[in-house]
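Here the structure comes first, spelled out in structure tokens, and everything after it is commentary.
With one protein chain removed, the remaining protein chains of the complex are shown where they sit.
Should a chain be cited, it is by its letter among A, B and C, assigned in written order, with residues numbered from 1 in that chain.
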Amino acid sequence: MRLSPGQHRQLRRQARLKRELTAWLFLGPMFVFFVVFLVVPVVGTVWWSTQAGGIVGGTTNVGLQNFQRLPDLVGATTAIQNTLIFALLSIPPILIGALAISLVLARIGRGAAAYRFFVYFPVLVPGVVAGLIWLFLTNVDFGLFDNVLRAFGVQPVTWLGSDTALGVLAALDVWRNVGYWAIFFVAAIIGLPEELYQAANLDGASTAKRFWYLTLPLMRRILFFAIVVSTIWGLQVFDTALVLTNGGPGTATTTIIFRVWQYVFGTNDKVGFAAAISLVLIAAILTLTLTQMRLLRSRRGDD
Amino acid sequence: MDKQMERQTEELANAYLARQMSRRTFVTRLLALGIAPAAVGAIVAACSSAATTVPSVPPAPSSGGSSPAASLGPQPSPSAADLKGNVRFLIGPWSSDEVAHHQHIAQGFNAIYPNVTFDFRLYQWDTASQEINTSLTEGAHDIYMTTESSYPDYESKTGFSDLTSKITDPSFAGELAKYQYMDRIKSYGPKILGLPISFHVEDAMFVNMDMVQAAGFDEHFIDSYPTFLDCVTKMTKKGQTYGMGIGIQLGGYAEWYQRLRAAGGSYLTPDLKSPNVNLPAVVEVTDQMASLFKLGIAPPLGTYTYDAAPAAFAAGKMAIYSSDLASTTALPASVPFTWKLLPYPPGPVSQVNFNDLSIYMINSKTADQDLAWEVVKWWTNGSSDAYWADNSGTYPARSDAATLGYGTNSAPQLAEALPLFQAHAVGLENFPQWSDVENLAEAEIQNCYAGKETAAQAVANVEKIVKQEVGI
Amino acid sequence: MTTTASTTDSATGTQYAIEILGVTKRYGKITALGGVDLDIEPGEFVVLLGPSGCGKSTLLKIIAGLEDLTEGEVYIGGKLANYLKPSARDVAMVFQNYALYPHMTVRANIGFPLKMAGRPKGEIEQQVAFASGLLQIGSELDKYPDELSGGQRQRVALGRAIVRQPLAFLMDEPLSNLDALLRVQMRSELLRLHKRVGRTTVYVTHDQIEAMTMADRVVVMRNGLIQQIGPPDEVYRRPANRFVASFVGSPPMNILDGRIETADGRRRFAGPIPVEIPGLAGATLDDGPAAIGIRSEELVLTGVGTAGSFPAVIELVEPVGADIFLTATVEGGAIITIRVDAETNVAEGENVQVSIAPGAIRVFDGAGDRVRLTSDAA
Partner (left out) sequence: MSAAVEPRHGAPAALAAIAAEHARSRRGRRLRGLGKHAILIVVTLLLVAPFYYVVLASFKNSTEIFTYPPKLLPIPPFLGNYQKLLGSTGFLRWMFNTLLVAGTVTLVKVFMDSMAGYALAKLQLTGKRLIFLSMLILLMVPLGALIVPLWALVNAMGLTNTYLALILPPLANPLGVFLMRQFILGLPKDLENAARLDGVSEFGIYRRIILPLIKPGLVVLAVIIFTDQFMSFIWPLIATSSDDLQVLTVGVAALRSHGGADYGLWSAAAVMSLVPIGVFFFVLQRQFLARSLAGALKQ
């Protein structure tokens, strides 16, 4: 060695620094936005959740009081309940429907592109517009649903009544999201190893058996992913609820984010509550994300 | 233009050219004749160019802003050249042509001050408080049309300009006297933030009198709750007509509140120190309203929205519906039956009709406060108010509106009903959280209408909401 | 950095093209290279040979600057290269998968390094024409890589390296993705090219035939350590240890385990076959486990009674063209491979007598290192 270890150390540090710097030049712009507009707000939510006051003007620290008072807050539990019921009502039909559609769609030859186009189109409808469109379906006087009922001589139904509004909201979500997951599953099914199906065919397995013993187990990671992600999306419902039902009747369709928005800008000095509710939502979403990451990681071996 | 109008215009023009009246008065008078603002602008321009050598108005003070001198003596209006800029409005959507009405008023203003331009943005009733609050802090607009329900809140904060000195200035006293509800505005605190434009009834009953008659009643069926109930029950034809539509207003705004007051309750006791909701009589009236749904007299919540109700009423699907007066502009021009506007029947303690005001206020972030003040004065003057209230289905706040054209366009039922409403008028209680409490409370009560809570539970929850929001 | 490098340069006054001093590479706890020293003369064709995972590719990447080294120094053209970026090292590399830019034509691919160096257009065109002519791909210039055959891609990759006129070529198993026939053809073409261009070349392969046929010197590596450096013939004839002996050559050298014993003052190898090892007496070697190695072509079928011969049973006869490989069992159960010419007439199950060519026996000590015998040529 012709250079001393010290010289090497210095030269190595220089080279390393240069390379790190280059990497940061690439990562930097995105990273700055990520930190400023995502990390800081997430941390900020924790801070805001300990405050009492309005979003402008002064606030005071009240520690964990907001959380302690949360269960007692009229409407807060309803909002959480509504959101969970909404998720429960919408997610199973979305995923089961999507799976059913994808099973048919994946193995179809002629017209596949056209079907995919139509199945996917509702996915691209902004929530606000979807809400508007569903006003035309649910209207008592001229809505599509009641007009169909009338054609069959059935009494019109008040679709946006307090017992059904949340269900209608969930149905809207099914309409809007089933195509997304259907196309998603189509890709997954096409990617499944063909040999297994051929072998199963030789073994004389029926379509139902092939689905039950091959497709489902092979797709379990993908299904799991779909369940988690659609749950996370379901927890965020807001714009359709605002346009279609404005959170009502009563509090029938007041969801978590609806409530947060009400508390931030609709009422006085409740920004701490808004942050506390947000934090509950963020915690739920992070828990779901982490669970998924862990489960998918640990199962990687046996796939 | 008919002969008489032509003559009057000529007289006014001569007077103006002879410097017997200011440009401002000239324009106001021309508008009062019923001449379209665009035409007024043309006339004024023609007169001005015909007499270029004649200064049309006295010179304005050179310094802008509220100089100490301003409060000492009468302040002349600024000259046409002095006022320029862009004024941004954030206003409530009362009728479907809301912006057009404001543009009409703006044209009048431009006839005097041609260098001022305007932008109008409508907020949505659903999101009004969010939009106003963010706009205020962002300085996005200069002039706001707000409702009285949020006034106590604004009064307790600093987002809007304090107009007390301008409004109480002696030079304004003559005008001030024509604003009918200044006392109500003054009652909310030491500051005065704006000038009223309308007196508005939330939840009047739109009544199909043909059906009332067919049920064997006349308009006095609202004189007592039992006859009211009897009448609406009789008017209900299953599968065809509901007797009484309630919960149609956005969030049921103030519908229950007037029943609360009629039952002797209120959100807070008069000293604003403790809740005053959970009274037996309040539970009773709440139960009465919920029973309308249980009996199938009222269409289930969600059947008719605020937007859909007028058409359904006109089509005979509801004999009565309860909505705010702006709904008069949404009703079809010709309805195949006679209808009336009536107040709610009396409650156990009193008969109450909830009213509020619309008020023009100025963003404290606005740079040119003087310009904004001139605009607010113009927007709330007699002819502007007459025009606007007439087209938005509300009652003007100005006493001189009636002589300046009010009532030519609006439904005749409005004027007829005013004395009834005034007789039972009650406003909101003076605490900053009133509108928050109101929004949350009505939603809670609707849960009771939907059969999800008993009246007692709902009322207890409302009391809880009052405590939470007010912090007691 | 340049000043440091040039000081070193003048201080050593080296004439080596590439010098590798004590290069170590560790990934966490795993040592990929455990202190490698290697000098490469200008114009030399050096082959790094070893099984996969022996560190030969890592070493090549370290020379190229595509990997950091943990310790040690690399000099290229006399300049310390440790901290130079790859393009500043004046080396060109040919990758196993060719690494052609799929979105560029052949012409653009070959000319790319010159374009990056900011050379004038005319020069680039000239160079591309020269290289493509040399490599016989002049008619493919406007095609894209995915329109080419494997051999053509290989040539494009070579062309891209040639136009740079680097101090040294680095080649990472460049022929391993070609089929057998093409591989033999490209091998000789590469050699011809090397002779014409005459640049230093470091060539990595796990194929010992490539190594033997192409290299001026072979560097045999194992587990991140150099086992032997030398001309192919030397590596073949005088493997430094059992590993080299068994890795180089096909079929591999016969290795028979036994013991060195001293009896009656005479030292002898006791193993599965009786052998006479002439130079053993003077060798520095203790008693204990040892092994002998004999190349298959140095075993000869003889008649019964030939001095020093031993019996064996033929288990398998594999004709491979000019030769026949015989797999046979000796008495002790050990298995040997014998290479005889194609004319030889033997059958499976036949008992034969085998003798060893003179001077053919290498002795490996207990640690596996070859023991220098007094009979060995200098």
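Side notes on the structure shown:
Basically, contacts are C-beta pairs under 8 Å (C-beta built on N, C-alpha and C of every residue); 3 or more make two chains touch, one makes a residue touch a chain.
Because the structure is predicted, anything quoted here is derived from the model rather than measured.
For the chain that is not shown, the touched chains among those present are A, B, C, taking the whole complex.
Residues of chain A in contact with the chain left out of this view: 16, 19-20, 22-27, 29-31, 33-34, 36-42, 44-45, 47-48, 55-56, 101, 104-105, 107-108, 111, 113, 115-129, 131-137, 139, 141-142, 144, 147, 150-151, 175, 178-181, 183-184, 187-188, 190-191, 193-195, 198-199, 201-202, 221-222, 225, 229, 232, 236, 238-239, 242-243, 257, 260-261, 264-265, 271, 274-275, 278, 281-282, 285-286, 288-290, 293, 296-297, 300. Mapped onto chain C, contacts with the missing chain fall at residues 61, 64-66, 85-87, 91-93, 95-97, 99, 101-103, 112-113, 116-117, 160, 164. Summarising the interface, chain B meets the missing chain with residues 88, 90, 93-96, 98-100, 119-127, 130-131, 134-135, 137-141, 250, 305-308, 310-311, 315, 326, 329-330.
As a convention for this text, only the chains that are shown with their structure count from here on.
Among the remaining chains, not one touches chain A and also chain B.
A centroid comparison over C-alpha atoms places C as the chain most distant from chain B.
Among the chain pairings, A-B comes first (most C-beta pairs in contact).
Centrality by C-alpha centroid: the chain sitting nearest the overall protein C-alpha mean is A.
Here the spacing of chain B and chain C, counted between their Cα centres, is 95 Å.
Remark: chain A and chain C have CA centroids separated by 58 Å (rounded to whole angstrom).
Within chain C, no positions touching two or more other chains are listed.
Partner chain C is touched in their complex by these residues of chain A: 1-3, 7-8, 11-12, 14-15. Put simply, chain A touches chain B in their complex at residues 56-57, 69, 72-75, 139-141, 155, 158-165, 242, 245-252, 254, 261-262, 264-268, 270.
Contact residues of chain B toward chain A in the complex are 126-127, 129-131, 133-134, 137, 153, 157, 239, 247, 250-251, 299-305, 308, 311-312, 315, 317, 432-433, 436, 439-440, 443-452, 461, 464-465, 468-469.
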